[in-house]
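The structure under discussion is supplied below as structure tokens; questions concerning it will follow.
Every protein chain but one is kept in place in this view of the complex.
Moving on to subunit A:
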Amino acid sequence: MKPATVATLLLCFLLVVLTRSAPLSSAPPAALQAAAERAKTLVEKILRDVPAVYEAAVTMQGLTLDPPSQTSDLQMMVSSLGIPPAPVLKPPSETFTLAVCVTRMSAGCQLYQGLLGDLSERLSGLSDLRADLRDLHTHINKMKEAAHLVGVGEGQSVDLASRLHGNYEVQVAAHLTLTQLRSFCHDLVRSLRAVAAYQLPGNR
């Protein structure tokens, strides 16, 4: 084989290699990853703490966390207490962008932070969980900053305190809040794992 041919082939090979190794999308910044990691750790902590908190706070017979009580029976109570459903989370994708995902995470944290705040006035043992949610919210906000996700709307606020007329309502509200929080945290773990592995759209 002629040297020129060899050189040409080698050049073509290098071009191919260089072309293939060029980033199609960029890895998430370290700050985002670190914040996501911290957030995930906190979510896992919340998930471990929820059963103990539930056991201390919800003492009404018929309400259980494991297995979860029939939520269909409590639909009327959900609506009368005005507890909204947790924000729906999905792994970030082109249709469900990272900004939306993180915003919903933040909204969910705010929602449950507020609900636990209202319940803390009537029940003891919820403050640590609420502080964990506060920390989680902080780190989700750090994710926002790391990913430059600005201008996304904040979550809704709920006035639960005014609807807690009696202990029955308090117990049901605590049950619903903790059950929904646990479910939301499971979604959060999955989403945060996806965020950590998410490839930010890059320049081709």
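Here, contacts are C-beta pairs under 8 Å (C-beta built on N, C-alpha and C of every residue); 3 or more make two chains touch, one makes a residue touch a chain; residues count from 1.
By our rule, contacts and distances are computed from a predicted model.
Chain not shown in the complex: UniProt lists it as "Fibronectin type-III domain-containing protein", one of "Fibronectin type-III domain-containing protein", "Origin recognition complex subunit 2", "Ubiquinone biosynthesis protein" or "Ribosomal RNA-processing protein 42".
Only one of A:Arg104, A:Arg122, A:His139 or A:His175 touches the chain withheld from this view, namely A:His139.
In the complete complex, the hidden chain is touched by one of A:Ala31, A:Ala52 or A:Ala197, namely A:Ala52.
With the whole complex as reference, residues 37-38, 40-42, 44-45, 47-48, 52, 127-128, 130-132, 134-135, 138-139, 142 of subunit A touch the missing chain.
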